[in-house]
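Sending over a structure as C-alpha cells; questions will come in a sec.
A single protein chain has been omitted from the complex, and every remaining protein chain is retained in its original position.
Our next item is chain A:
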Amino acid sequence: MAGLPKRILKETQRLLTDPVQGINATPDEQNARYFHVVVAGPKDSPFEGGTFKLELFLPEEYPMAPPKVRFMTKIYHPNIDKLGRICLDILKDKWSPALQIRTVLLSIQALLSAPNPDDPLANDVADAWKTNEHLAIQTGEESFLYMYFIFTSLLYFTRFCLLFNNFS
C-alpha cells in the first residue's frame, strides 16, 4: 500500500468501520485502489430486494479526478447501459474533490430509486419508464383500475430485474 494517499486510507477505513446502510465496499486484496461494491436495491423502488455488484476504481489523480464506477450486474435502468456504464453528472463534469467514495455510492443508490429519464443512456428503457411514470402520475388521482395496472407493470419490472440478477 506504499504511496497510497492518506485520504484513500482514511476513506477505506471509514467504509469498513462505519459502512453505509445497503452499501458494501471492500478494497481488492491486490489493489487498494480497486473496490468491490455491492449495493442493495433501495426500498420502495423497482429494484428492492435485488443486490447489484459494482466495481469502483480510484485513478492516479483521485481525488482531483472522479472514480471510475461500473455496474457488473445487469440492470434495467434508463441511466445505465448494457455494459453497466453510468450516466451521472458527478462522475463526469460535476465531480468535486470534496466528494468521496461514500457519497458517490450514495448518489448511485439514489439514482436507482429516482431515475432521470430526461438524460438517458439506454433509450428504450427511458421510453418505457417515461410511459409508466406518466401513467403513475395520472393514476394517483384517478381510478383504482389504473392503480392496478401500474402495480402490475412495476411488479413486472421488479421481476425482470431480479431475473437478470439471478443470471449474472
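The rule we apply is simple: contacts are C-beta pairs under 8 Å (C-beta built on N, C-alpha and C of every residue); 3 or more make two chains touch, one makes a residue touch a chain; residues count from 1.
Everything below uses one rule, namely that contacts and distances are computed from a predicted model.
For the omitted chain of this complex, the UniProt record lists the protein as "RBR-type E3 ubiquitin transferase", which is one of "WD40 repeat-like protein", "RBR-type E3 ubiquitin transferase", "Gamma-secretase subunit PEN-2" or "Exosome complex component RRP46".
Touch with the chain omitted from the figure is made, among A:Val38, A:Met72 or A:Leu99, by A:Leu99. Residues of chain A in contact with the chain left out of this view: 5-7, 10-11, 61, 63-65, 79, 85, 87, 90, 92-94, 96-99, 103, 117-121, 123, 126-127, 130.
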